[in-house]
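I am attaching a structure below and will ask some questions about it afterwards.
Excluded from the complex is one protein chain; the other protein chains are retained at their positions.
Each chain gets a letter, A and B, in the order it is written, and its residues are counted from 1.
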Amino acid sequence: MKRRNLLASAAMGLMLASGAFAQGMDKVKACFVYVGPIGDGGWTFQHHQGAMAVQEEFGDKVEIQYQESVPEGADAERVLTQMALGGCNIIFTTSFGYMDATNAVAAKFPDVKFEHATGFKRDSANVSTYNARFYEGRAVEGVIAGRMTKSNKIGYIGSFPIPEVVMGINSYYLAAKKVNPDVQLSVVWAFTWFDPAKEADAAKALIDQGVDVIASHTDSTAVLAEAAKTDGKVIGFGQASDMAEYKDGPRVTSIIDNWGPYYVKRVGALLDGSYAQQDAWEGIAGGEVLIGEITDKVPAEVKAEAEKLRDDIAAGTVHPFTGPIKKQDGSDWLAEGATAPDGDLLGMNFYVEGITGDIPQ
Amino acid sequence: MDFGGINPVILIATLMASAVPILLAALGETVVERSGVLNLGVEGMMIIGALGGFVVAVQTGSPVLGFIGGAAAGAALSLIFALLTQVFLANQVATGLALTLFGLGVSSLGGQGYNGIKPPRTGQLLPDALADLPVIGPILFGHDWVVYFSILMTAVLWWVLKATRIGLIIRAVGESHEAAHALGYKVNRIRLMCIAFGGAMAGMGGAYVSLARVPQWVDGITAGAGWIALAIVVFASWKPWRVLIGAYLFGGITVLQLNLQVAGSGIPVEYLSMAPYLITILVLVIMSAGRKGKANGAPASLGQNFHASR
Partner (left out) sequence: MLRLEKRPTPSRFWLYATPPVAVILTMIAGGILFAAMGKNPFEVIRTIFWDPVFGEFAFYLRGQLLVKAGPLILIAIGLALGFRAGIWNIGAEGQYIMGAIFGASVGLAVFPTESRWIFPLMVVAGAFGGWLWAMIPAILKTRFNTNEILVSLMLVYVAETILAKASTGFLKNPEGMGFPGSRNFSSYPAAQNAFLYEPLGLHWGGVAALVTGVLAYILLTRHQAGFQIRLAGQAPRAARFHGVSPTRLVVLCMGISGALAGLAGMFEVTGPAGQISIDFNTGYGFTAIIVAFLGRLNPLGIVLAGFLMALTYVGGEMASTNLGLPDAAIQVFQGMLLFFLLAVDVLTNYRFRLAVGAH
């Protein structure tokens, strides 16, 4: 702690010397707006873990405030305004739907920093955006899926047909296809973010039709619970959190949303005065996407292959979307050796070649 | 036996299990409404039951005790409703909605610390030898005990309401509380018992979600199943066997639409996703069109409070 402070003040001194405007703060009030209850065990739970990490890191120097289950639109705007009025120095808005509210309120409070998750609008200088490259984790899952499936049928449960989800489906499929050309992907759209019973039904439908590896982009552990009922015939992945309670069952690995490092970094930057507006999109390399422990259910060589992909992605030597890739309709998307520009990924509304079915539009 | 990759046997077996929460809750609500009480708090009682059942099952290690615990929790919550509507004569619709709000809040507070725990498993009741029989095996013998219990309850309630003295009293109270009172029945006491029974059934339905369908506890786990149960009671014209048909129809189409998505039917997903609701409406229209002009079977005193002035 002492050393960090020392370093921080040194950095601050340097910056002041170099004429930078930034100034550190003695105490930061960091506030978080959540879209669901902390008890959702998924998306919001992980953001709250991040907030707790900030508290742990800085102790008395930060004060944490949060509000659960904030609906989008007018309610979000009110909560944000209230937080800004109430003296929050930095406000993290943790759902895409808060984008316009965040920018509207930020324009009124230039001295408060706003951090919006998964959006793209930064209308004022005090708005930053951050996101995680979950598709990198999907590629790792895809390798395991392609290698582990016996029926060559793999499944994916999507929430809503938005780019974030489509991106994950494509990444998962491409990685699986690469290691197993015979693989077929079935996608089920639940049309909900959260409905454990329906998610279980969706998993059951996939299992009943011969799918034996299931990934999901809805939040609950219902999918793994359903897979657990098959006594080992079907495997799945932890989503958002590690879901370690299914380690001795169907869960072979997981994608963990790990917001702690980012939150610590940003609040730290505010404390030491190095804070600047940015658009962060970190992945495995930045520690925002963690790949949970790969269990012994996965053969050693497959595990090694998946871990290698993880490490290569982290090192930047492999990009999950590397050409040649065609779109579902057969038109060219990426040329040989080209990697996907971020813009294409963020707005992705097409399947890659080989996936059957339509994206509901 | 496959139709476009969908096996009807597995489909039927699946829908029987997936309809259980709605079926149990709707059966309970049927009794409540037949006694003339409209309790819109089914969702609240279900989620309290889901939590109560989960906690008891985890603490005792027994899923059966869990279901009893869920029923007790649901019944306990319903007593608030009973107190307000039967003693303080509060408006039933508003009280029911408030009960849902209250139940959701209480369950979320009480459930802290129960995330990420696996409850003891509620397994198949009958031996594999029976469950593995072709066609009839999965449909008739492959279920956990609660599935059989839900069907048994349908039959029992049908019999009780139709052929027993208790059923007669409940119906009398629901059709005309004035007349029932004149005959010497304690209207509010009978209704209170019906409400508690409805709460217990809803609580058990909720416990099935947290112990069998999705064996886990998370906030808001019932995700609106209570509302569907309310709709199913209306769909069924307050008759137990029709409640079973309604719950299976709704559950069946939900399962079918997901299966059609997996099988790649070519039907746009958004239409599939609306299908359970639209088809339920359509079937009700067809059924009620045949009885045009007649009453739709609603108990005559539904939703009205009773106060014995003498």
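The criterion applied here is as follows: a residue touches a chain if its C-beta (ideal position, glycine included) is under 8 Å from a C-beta of that chain, and two chains touch if they have at least 3 such contacts.
Keep in mind that this is a model prediction, so the values were computed, not measured.
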* To do: From the listed residues A:Q23, A:Q82 or A:Q278, report the one that touches the chain absent from this view.
  => A:Q82
* Extract the touching residues of chain B with respect to the undisplayed chain. => 80, 83-84, 88-91, 93-95, 97-99, 101-109, 112, 219, 227, 230-231, 234-235, 270, 273-274, 277-278, 280-281, 284-285, 288-289, 291-294, 296, 298, 307, 309
* Just the residue numbers, please: which parts of chain A touch the chain that's not shown? => 31, 37-38, 65-75, 77-79, 81-83, 85-86, 96-97, 99-101, 104, 119-120, 160-163, 191, 343, 346-349, 360-361
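The criterion applied here is as follows: only the chains that are shown with their structure count from here on.
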* Structure fact -> For the pair chain A and chain B, the C-alpha centroid-to-centroid distance in angstrom is 37
* **Residues of chain B touching chain A in the complex** => 5-7, 10-11, 14, 18, 21, 108, 111-112, 115-118, 209, 213-216, 218-225, 254-255, 258-259, 261-264, 268-270, 273
* To do: Please name which positions on chain A make contact with chain B in the complex.
  => 36-37, 39-42, 45, 155, 161, 186-189, 191-192, 194-202, 204-206, 208-209, 211, 220-222, 225-226, 241, 243-246, 356-358, 360
